[in-house]
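Every protein chain except one is present and positioned as in the full complex.
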Amino acid sequence: MGRKLQFEIFRFNPQDPLSVPRMQTYFLEETDKMTLYIALNRLREEQDPSLIFDFCCRAGICGACAMVINGRPGLACQTQTKDQPAKIILHPLPVFKLIGDLSVDTGVWFREMYNKTESWIHTNKVIDPHQQEERMENEVAEQIYELERCIECGCCIAACGTARMRDDFMGAAALNRIARFMVDPRDERSEDDFFEVIGTDAGIFGCMGLLGCEDVCPKQLPLQNQLGYLRRKMGITAVKQLVPALGKIKLDKLKIGKFIPGGDK
Amino acid sequence: MQTYYSDLLVVGAGLAGERMAIEAAVNGFDVICLSIVPARRSHSSAAQGGMQAALGNSVMGEGDSPDVHFADTVKGSDWGADQECARLFVENAPIEMRQLCAWGVPWNRVQAGKDYYFKGGERFEKEEKKEKEGLITARNFGGTAKWRTCYTSDGTGHAVMCTLDNRAAQLGIRIMDRKEAIALIHDGSVCTGAVVRCLRTGQLEVFRAKATAMATGGFGRIYKATTNAVICDGGGHIIAMDTGVVPLGNPEAIQFHPTGIVPTDILVTEGCRGDGGTLLDVNEERFMQIYEPEKAELASRDVVSRRMTEHMRAGKGVPSPYGEHLWLDIRHLGDKHISTKLREVDDICKHFLAIDPRVQLIPVRPTQHYTMAGLRTNKDGACYGMKGLFAAGEVACWDMHGFNRLGGNSLAETCVAGGIVGKKIVEFLQGYEVSFGTKEAHDAVAKQQDRINALIKRRNGGENVYEVRGILQQAMMDHCFVFRNHEGLSKCIDILQEALGRARKVGLTSDGKGVNHELAAALKLEGQIKLGLCIAKAALERTESRGSHNREDYPERNDRDWLNRTLAVWPEGADMPSLSYEDATKVFELPPGDRGYGGGKIIPADPAKISGKSAVEAGNENGEDAKSGGAKSGSKKKS
Partner (left out) sequence: MAVNATMHVARPGRRDACLDWLQMLSGASLVLFMWCHMILVSSVIISPKVMDAIAWFFEATYMAQLGGPVIGIVFLFHFILAARKIPFTSYEQKTIWEHAKMMMHRDTWLWVVQAVTAMIVLIMGGIHMWVVLNDLPITAMKSAARMQQTGWTIFYLILLPMVELHVSIGFYRILVKWGVISNKTRPLAKRGEYLLLATFLFIGFLTIIRFLTLAIH
């Protein structure tokens, strides 16, 4: 017990005309089972109340506290200081707009994403909730949930080389969202409909396969598998549109359009 | 001044908030939803367990009905619930689950065939029926007669939150995140919006609306140890109380969960104990069987929390830099069970404690978990005392939970009550017009700006906000926790009175520019201490033990004198809340009786008073039979 931790924290308050982007050093004695949640709050309450950072559930469930921790995007609340070197360097997530210090605006980015991907069930059925619900295989429900687990922390976007270079790239979070609705039998969108949304370089064909998203996702979503699956599916959809005769081929029989649920890790 | 207009302003975009917003938007009203955090980060998403609704699809839920659910809920509340609301809730819950299903919640479904489950560490077998295959299934939860809790794996709140937020996006509802309401705009009787601090720029903005709905969740953060998110700080309660007319219902009704981890106070599920986990003390010895020979670790939440506290007071707690705690032992459940059925617990242990529960003990202690207390509303969700102000979800005291809520009932309440209140808001808005005066908005903003300036310029003094908040949080832990007594509560009031004085002299140490968190904390500090005082005062006055309110000096439940609800109002300029009381419920569908668990003596109510309010009319005997039948099966299962 009792390492002296050195924090190098990015500081910039856009609302303060005198503020300039800089790194600021803080020291703190490490305590048993200390997380960055504990450490940062102690810094704010004991040393510098002007520090800006976000926490919400502080249990790794809500995704509010994503930041770059010694170079890697991750959730601060579930980062133990004992797993880090004595010098801990903290930056805000790139790509997202900076609110101040370590806090970034993920809310607006994701809300725009909902609209781009039309992140809701598309159906023409009128459902009366007083009647018995439509049946669904439990396995399908679990597959949907596996992809629904995204907490929109933004780590995958910050870890994506493409997203950093290109503002219009949708990123793994959005593509995963599409995959979630593709497996959902309640959504009546066709492959062609989904192709409209993600069949471009801003969508699945912009992905360069760097796998930063896969390796930083704090919820261990099967992003690599989903991205690969979507590329095949959308690639084949494009070919089918060009050569309609191929449309009769059942993807699943060829095993190339097979859904790979997560949990491999 | 940036001013936004809408028909309905919803403060809070968790499940209850978005559910109300959706109802209004579907009916053609313009809605704005405010949220301190992006909507999906709302604390609703942290609920893992599920939502109680009597669908009865699982074989373990056979014979379930809203009546059985009703009996469970009212008993759970220790007869503190408003039985009209409880009835509305249980009848609407199954419909709401199906509605959520249609909107996209991936509920777990019934799988036909044999399967096994654990109870009290023992293994049992069940066989799900073929004809129910693919319908919404349910899991077991504490205090219920049937398996009734609908779920999606271990992330029900998250999944439902995603679905409602998707639905809100589909409807084009304006969800504006990083906006914190810091005052309501009202004339003493009609509410017409709020003054809002933008958490991107720190600027004040005005939101005007014909109706305003509060959905800001609980206020667990006035306790030092709470399972609540840091945003559950009572902001909504404070601005409503600041009107001087809106009462807080049952402030003394606060739930404590036995197994929050130390440090960080994250919840580990009751399933640990349900599946056979044990509690150990500093000598790594079991102790619950000493206090509760029959149920041991499997006694109800309030009872276990009570016993754990007693044991630590007896000097058997484990010291740590983060205070005393006890151990939760699930090592004997084995690797397979832990990595499948208790996956979330395993994750929490790994990420937040860096321990492996297969070989190590989990440090736990009772932790504040839920506020049954809240803004008192009528069954339509309209706040007392203020026209145009509504509330739903944990922020409200609607009041189906009374003095203790059942697991799975709160998450369900967010959507069910959100839907019901949403419809009532629609009815209210139809044909309702109001004129927005610019003066009242200007005055309200000026008042808030003045508060902010005073804090930044340290005009009233230089007290440290975190220090004073620390005093509040510690006092709540010391005196308004699991056990309460006259002496402690009186002392608590003294401490908080002093803290209130200091809170009024707070000044910032930072410059307060932009989205300054110290300023945000300072703005609500006085209100938080007032909330603490409401709890302490109401708890001091309530000389009985009911549900989670345990008076050491008054251990019996006193239906004769205390079958009622506390209403706490904070008149402007006052230093203490003024308390009044109303009957717990207007009608008694289920007359007060023994809960069937928890023990304790009951001082019975005057029978004439109860039968006079009995809802069951003559000629409805079948209905009554069903109800009492349900009640019977409820208590039988629990014993």
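Each chain carries a letter (A and B) given by its place in the written order, and its residues are counted from 1.
By definition in this document, a residue touches a chain if its C-beta (ideal position, glycine included) is under 8 Å from a C-beta of that chain, and two chains touch if they have at least 3 such contacts.
Every value quoted in this text rests on a predicted model; they were computed, and no experiment measured them.
**Q** Just one of A:15, A:80, A:123 or A:225 touches the chain that is missing; which is it?
**A** Only one of A:15, A:80, A:123 or A:225 touches the chain omitted from view, namely A:225.
**Q** Tell me which residue among B:60, B:169, B:211 or B:499 touches the hidden chain in the full complex.
**A** Touches the omitted chain: B:169.
**Q** Of the listed residues A:101, A:184 or A:214, which contacts the missing chain in the full complex?
**A** In the full complex, the listed residue that touches the missing chain is A:214.
**Q** Over the whole complex, note the residues of subunit A touching the chain we left out.
**A** Residues of subunit A in contact with the hidden chain: 68, 71-72, 91, 94, 114-116, 118, 159, 161-162, 164-165, 195-197, 199-201, 203, 205-212, 214-215, 222, 224-225, 227-229, 231-232, 234-235, 237-239, 241-242, 260, 264-265.
Note that in this section only the chains that are shown with their structure count from here on.
**Q** Find the geometric centre of each of subunit A and subunit B from their Cα atoms only, then give the gap between the two centres in Å, rounded to an integer.
**A** 29
**Q** In the complex of these two chains, what residues of subunit A are touching subunit B?
**A** 13-16, 31-33, 35, 37-38, 44-45, 48-52, 54-64, 77-78, 80, 82-83, 99-100, 103, 105-108, 110-111, 114-115, 118-121, 127, 129-138, 140-142, 144-145, 148-149, 151-152, 184, 186-187
**Q** Using the touch rule from the top, collect the residues of subunit B that touch subunit A in their complex.
**A** 37-43, 45-46, 95-99, 101-104, 106-111, 133-137, 152-153, 155, 158-159, 162, 165-167, 169-170, 175, 177-178, 199-202, 229-231, 263-264, 266-267, 320-322, 347-348, 351-354, 465-466, 508-511, 513-518
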